[in-house]
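All protein chains but one are shown at their positions in the complex.
We call the chains A and B, going by the order they appear; numbering starts again at 1 in every chain.
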Amino acid sequence: MTAAQPEVDHAGRDVNTQAGDVLLKVEGAKKYFPIKQGIIFQKEVARVHAVDGVDLEVRSGETLGLVGETGCGKSTLARLIAGLYPMTAGTVSFDGSDITNLSRKKMRPFRRDIQMIFQDPYGSLNPRRRVGSIIGDPFDIHGVADGAERKKRVQELMEVVGLNPEHFNRFPAEFSGGQRQRIGVARALALRPKLIICDEPVSALDVSIQAQVINLLDDLQNEFGLTYIFIAHDLSVVRHVSDRVAVMYLGKIMETGPVDDLYGLPRHPYTNALLSAVPIPDPDRADSRERIILRGDVPSPVNPPTGCPFHPRCPKAQDICVQEMPPLEPVFVDPPTHRTACHFPVPEGEDISQCTPGIDQSGTGPLVGADLSAITTGS
Amino acid sequence: MGRFIVRRALFGLVVLTIISFAVFWLFFVFAPGDKAGNFCGKNCTPERLAQIRALYHLDEPWYSQYWLYVKRLVLHGDLGYSFTNQTPVRSIIFDRAPATASLALGAAVIWLSLGIPIGILAATKPRSLRDRAATIFALGGLSIPTFVLGLVMLYLFFYQLTIHGVAFFPGNGYAPLTENPWEWVKHLILPWFTLAIVSAASYSRITRGSLLEVLGEDYIRTARAKGLSERRVIYRHGLRSALTPVVTLLGIDVGTLLGGAIVTEQVFGLQGIGQTAVQAVINGDLPIIFGTVLFAAVFIVVANILVDIAYAMLDARVRLA
Partner (left out) sequence: MTLIAADEVAEQKGGGGKDPQPTKAIEGRAPLQLAWARLRKDKVSLACLGVIVLLVLVAIFANQLTDLIGHPPNEQYRDEGLQPNGLPVAPSSFFWLGGDEVGRDVLSRIIHGARVSLLVGVVATAFAVLIGVTIGTMAGYFGGVIDTFLSRTMDVFLSFPFLLFAISLVAVKGASLRISIFVIAFFIWANVGRIVRGQVLSIREKEYVEAARSLGASDLRIMVVDVIPNLVAPVIVYSTLLIPTAIVFEATLSFLGLGVPIPTPTWGNMIATSQSTYLQAPWYLLFPSLALFITTLAFNLLGDGLRDALDPRAARVLARK
């Protein structure tokens, strides 16, 4: 993935010709969180539609980038895949077996294969425990190694992720943010999983440290043949690490495709808006480009809009967008791997900042609204 | 808000039912031996034994006894009659309530006017000499048991003054406010201060703690940054939210004390609910124990509801679901 290892990079990225087997398949995943009220008897008064019908495939050895604004459901989707929340509807299959809503006991063997790296390097490590026992947890929980053997393995892991194995007995508070994230990586790596779900693993880190952690993840992928689901709201990071990208908005996938296709020819108006907000280092080019400013805020997932969830803010919205959610499928001349859920996808060369919607969007708030640059640069 | 109050009130009723049931169970099921004999006491006569059996339906199973007791209470407001002097429990409680209420409310006024200013003084200059002095006062007050302070008060202000010829404070008893306000004050001043000093300690502590926390908030820094005077920052912006926990504590303390300031009443010989209850426990006067426990529980439950409502009104962040 990095420029330092171009051969591997291209081989990994070229999904059309050299795709691995499907490792993870998510179909129609839905997660609604009930909002309850009442003192003794609680009744459900509303639901948060966090994930609302997601289909997803991850092939072994690749990195799938999952992008979207805060609150679009990408972290919930990650937790559904990791089996941390029961699903409202849909199925998840891993390596050919259905792991949807498995009981704790039945899920255990799969947990060895699916691991997570968390966003907050301060919150994801128990401050009361020594690093050695945190990294050794997977061995302990799955009864893999004990005593001296466990210690040896933990120290090997620390070496692998670039920590000093001598720091075995230290507490998380004695490490920097980047080092703590390495601890989290070591813990995720302990059981040699097949799939690692990285939930915004670098969002909380300084930019210079982000690069180190990303390069570490990249090296580990090559060394251990890992598959990643990489969640981020920083489009540059996602572009850098991913083979394929999926864009989420209000619990639904809006567009998905190989990274170069999606960044080169974004078809969904929302993807266009996101990408137009990425800063361009060249001031001349930056000036010539029109930034797409979206109307209003992201609607509440408690009452998501009908039809396409993006219609209240979309510059190309028409009546049909209010009524019908478009299917996720290839548009124009796109290859089958590049799919877009839009009634009016953006053809090459169209400037959607010039478009005017065909429906009344006055309910969505003033035009000033959301400037996506804060979201997409991860600041 | 209305629905919230109704729901809290319903839960309050549940609590009262559980408490009444627990007391009933304690004396009728849990207590060993012949119940009627136990309740009857030492100078028992066959007539009284029969009377007690009839009154409490002791020949019936305990749940129907409980049911009959509750029915009488709900339908007629009847708490039964004292075993020792045959007076209705209800009128005993109403008789004794003014002394307890005078003690609790008067003491509350004093401890608030002591505790809150001390807390503010300490919080506005943390780690200063006056903060340390306030801490010593608070921890001293927290550590001294009420009955110890009461006895010391009696020794110093009643006994020492009396033997030096200044018989100002009466040693015990209660004089109703309606009969003689001056005597009322004279009888209550020592108990008031005893109770107030012990409680003021925790109030100064809580005021200090929560005010310090509030003064560290960003909006206080904003208020300072826009050039408000320190006085205005503390009194207009800080104190309002800092006093929320004080209100909570006050509601619960006063609620508890209105049901009987047991120790203070005992030390100063004030004939309030608490002293009546202790006497009843020692004499095994069951109807009075029931009556006072329920009476006290009602105050605690009501105080809790009021505190929740006050909390919602003071603190905009709390939304009543």
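Simple rule for what comes next: a residue touches a chain if its C-beta (ideal position, glycine included) is under 8 Å from a C-beta of that chain, and two chains touch if they have at least 3 such contacts.
The structure presented is a predicted model; accordingly, all values stated were derived computationally and were not measured.
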| item | value |
| --- | --- |
| Hidden-chain contact residue, picked from the options B:212, B:228 or B:306 | B:212 |
| Touch criterion as defined above, residue of A:90, A:184 or A:307 at the omitted chain | A:184 |
| Residue of A:63, A:88, A:124 or A:221 touching the missing chain in the full complex | A:124 |
| Among A:70, A:97, A:176 or A:323, the residue in touch with the chain that has been omitted | A:176 |
| Hidden-chain contact residue, picked from the options A:209, A:232, A:259 or A:274 | A:209 |
| Contacting the left-out chain in the complete assembly, out of A:27, A:137, A:260 or A:350 | A:137 |
| Positions on chain B where the hidden chain makes contact | 11, 14-15, 18-19, 22-23, 26-27, 30-31, 126-127, 135, 139-140, 142-148, 151-152, 155, 159, 212-213, 215-216, 256, 259-260, 262-263, 266, 274, 277-278, 281-282, 284, 289, 292-293, 296-297, 300-301, 304 |
| Footprint left on chain A by the chain that the document does not show | 2-4, 39-40, 42, 79, 82-84, 104, 107-108, 111-112, 114-116, 118-120, 123-131, 137-138, 141-142, 161-164, 166-171, 173-174, 176, 178-179, 182, 184, 187, 207-212, 214-215, 236-237, 240 |
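Everything below uses one rule, namely that only the chains that are shown with their structure count from here on.
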| item | value |
| --- | --- |
| Separation of mean Cα positions, chain B and chain A [Å, integer] | 57 |
